[in-house]
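Heads up, one of the protein chains got dropped from this complex, but the rest are sitting where they should.
Up next, chain A:
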Amino acid sequence: MRTSSIKFWQRRLLAGGGIWKRLYSTEIADDAGQSSKVKIFDRHLKRKQRDRAAWLMQPKDSLVDAVAENLLDRLEDCKRTFPTTLCMGGSLEAVRRLLRGRGGIEKLIMMDTSNDIVKLCKNAEMRMPNENIETSYVVGDEEFLPIKESSLDLVISCLGLHWTNDLPGAMIQARLALKPDGLFLAAILGGDTLKELRIACTVAQMEREGGISPRLSPLAQVRDAGNLLTRAGFMLPGVDVDEYTVRYKNPLELIEHLRAMGESNALIHRGKILNRETALATAAVYESMFAAEDGTVPATFQVIYMTGWREHPSQQKAKQRGSATISFKDIQKQFGQSDER
C-alpha cells in the first residue's frame, strides 16, 4: 500500500517537472517512508489564498459554472435521491447556485477550509436560498474530514481535491463518510491544465534565471484517476475528461483569474520570490507562443470527473475468477460465425 502510494506521487510529481523527483525522494528518506507525511502543498497558504479568493471572486465565473453544471448533471443520471449531501472544497458557491433541485437533496452541508469562503456562501444563501434544502456550514479540511462514518448519501467536490497532499487518503475518508451505496462525485484539474503557462514559465525562467523552479502544481493524470478511485475502495468507478479552453485578453488576465479562483501556486517548495523581469518575460513568451490572431491568449483547463459508489450488496459485480462454466470458444461457436462474415 505504502509503496504504491509513493509510486503514485512520484508519477504525479514527474508530470510536474524533473526537478521535483529529486526533492521528493530526499523527503522520503527523511520521513523514513511515512508516505502520509509527505507534504507537497502548503495547505495553510492555500487557506489564505482561498480567503483572498472569497473577496476577488466574480459572482459568476463561466469556467467554474461549466464544471459545476457538468458535475451536477450526473445527478440526473441516477434514479435515486440523495437526502444528505456534503459539498466540500473548491467552487462551493457555484454548486449550490446551480443545484436547482437536482438529486433530491434535503440537507446540504457546505465545507471549506477557508472561513471567508464559507461566510461568502452563507451570505449568498441568505440572499438566494435554495428551496426545500436545509443548508449548514462548516469550516473543515478535506484531509481531515470531520464527518461521522456512514452518514452521507452524496459527497460532491468541485475543483478542490487537487490541492490535497494525500489525495487517496482524502478520498478514503470521503468513502467512509458515505452510507453504503452512497455516491462520490468529484472534479479535479488534470495534468494538461495550463500547459501553455507551464511552457511559458519554463522558457522564461531558463532564459532569465538559467534554471527552473516549480511554478505550477503537479496534477493527477487521467490514467491515475481510475486507479485512485479503485484504491480508495470505490465501486463502479467512472472517469471522464473534459477540456476547456478559456481565452484571455492577455496573460496577466489569466493570472488574475487564477487568483480569483484561489488556484495560485501553493507548493511547499515554490520559489518565494517572483522576479519582475521573469514575470514579464513569461507573459511575453506566452503571448508570442500561443496568442491567437485576434490577440487573445488561450489557456487549457483539463478537468477530470470522477464518480464512485460505496460498496453495497445490490451493486453489480464481476464474477470471481475461474467461476465461469462456459468456455469462450463455445461462445464463439454460437455467435462468432455470424461476425466473421
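Worth pointing out:
Basically, a residue touches a chain if its C-beta (ideal position, glycine included) is under 8 Å from a C-beta of that chain, and two chains touch if they have at least 3 such contacts; residues count from 1.
What we mean here is this: contacts and distances are computed from a predicted model.
Per UniProt, the protein behind the absent chain is "Protein preY, mitochondrial"; the candidates were "Polyglutamylase complex subunit TTLL1", "Protein preY, mitochondrial", "Cytoplasmic tRNA 2-thiolation protein 1" or "ATP synthase subunit a". Contact with the omitted chain, checked across A:Ala54, A:Ala68, A:Val95 or A:Val118, is made by A:Val118.
Checked against the hidden chain, the listed residues A:Ser151, A:Asn165 or A:Thr202 yield one contact partner: A:Ser151. Among A:Glu69, A:Asp141 or A:Asp181, only A:Asp141 touches the chain that is left out of the view. The chain not shown here touches chain A at positions 44, 47, 84, 107, 109, 113, 115, 118-119, 122, 134, 136-141, 144-149, 151-152.
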